[in-house]
Every structure is written in C-alpha cells, then in structure tokens.
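Omission of a single protein chain aside, the complex is shown with its protein chains in their original locations.
Let's look at chain A:
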C-alpha cells in the first residue's frame, strides 16, 4: 500500500503512535533528541517536541526535568492511547447508536430493580 520511502505525509495520530512506541523501547526516561534519532531523523526536532507535548496532554507520557531539557517516560501503551482516542470519539457523538450498536443501553432505577429481579430468578431456576 504505502511506499517504503514514505513519501506521504504522516498523520498526527500515526506520529503519536510512533513516538510512543519509540519511548517504550527506551530503557528509562528518554530525551526528545533520542526519540528523534530513534525514529530515523526525518522528523524535525520541534515536531517531536510537539508530539510529545500532545501526548503529555493526553496523559500518555510523563516528563521530568533533566538538566536543560526534559526526560520523557511513557505512561501508557498503544492500547491505552487507543482507549483514550476511542473514548473521545464516543463522547463527541451523541447519536452514535446509528453506527455502533452497543451491547447495553443505560438503565433507569426502575429498570435496574426489574433487572436484578430477573437475574435473581434466573439464578434460582438455573441453579448454577
């Protein structure tokens, strides 16, 4: 699908994933310069900083001062980042029922009482 030489512009989401993956390969905290080198050097230093800052805002990385720059540590893995993104997608869509059939919908108190009663009865009869 994509060329080996990566001529197309990479999306920001894709860059975030790559930066996070690079950080997770480091032994302990790493600097932005280390991340830039690790990613093959075709990214500008400022881009790496931007991506890291965005990841920080999402809670996916933490940082601490190390001399005159920051040392970055991953706070979550790719799945954690995906979970955060998915939550954002879901929160942004009020009428997502049209697209994503959900396993359960919200219960009101009366539903909850009824449901507990049904489950209790099922347990008695099923005997497990």
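As a convention for this text, a residue touches a chain if its C-beta (ideal position, glycine included) is under 8 Å from a C-beta of that chain, and two chains touch if they have at least 3 such contacts; residues count from 1.
By our rule, contacts and distances are computed from a predicted model.
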{"item": "Name under which UniProt lists the unshown chain, selected from \"ABC-type lipoprotein export system ATPase subunit\", \"Heme exporter protein C\", \"Membrane protein\" or \"(2Fe-2S)-binding protein\"", "value": "\"Membrane protein\""}
{"item": "Residue of A:44, A:66 or A:114 touching the missing chain in the full complex", "value": "A:114"}
{"item": "Touch list for chain A against the chain that is not drawn", "value": "11, 13-14, 17, 21, 76, 78-83, 85-108, 110-112, 114-116, 118-119, 121-122, 125-126"}
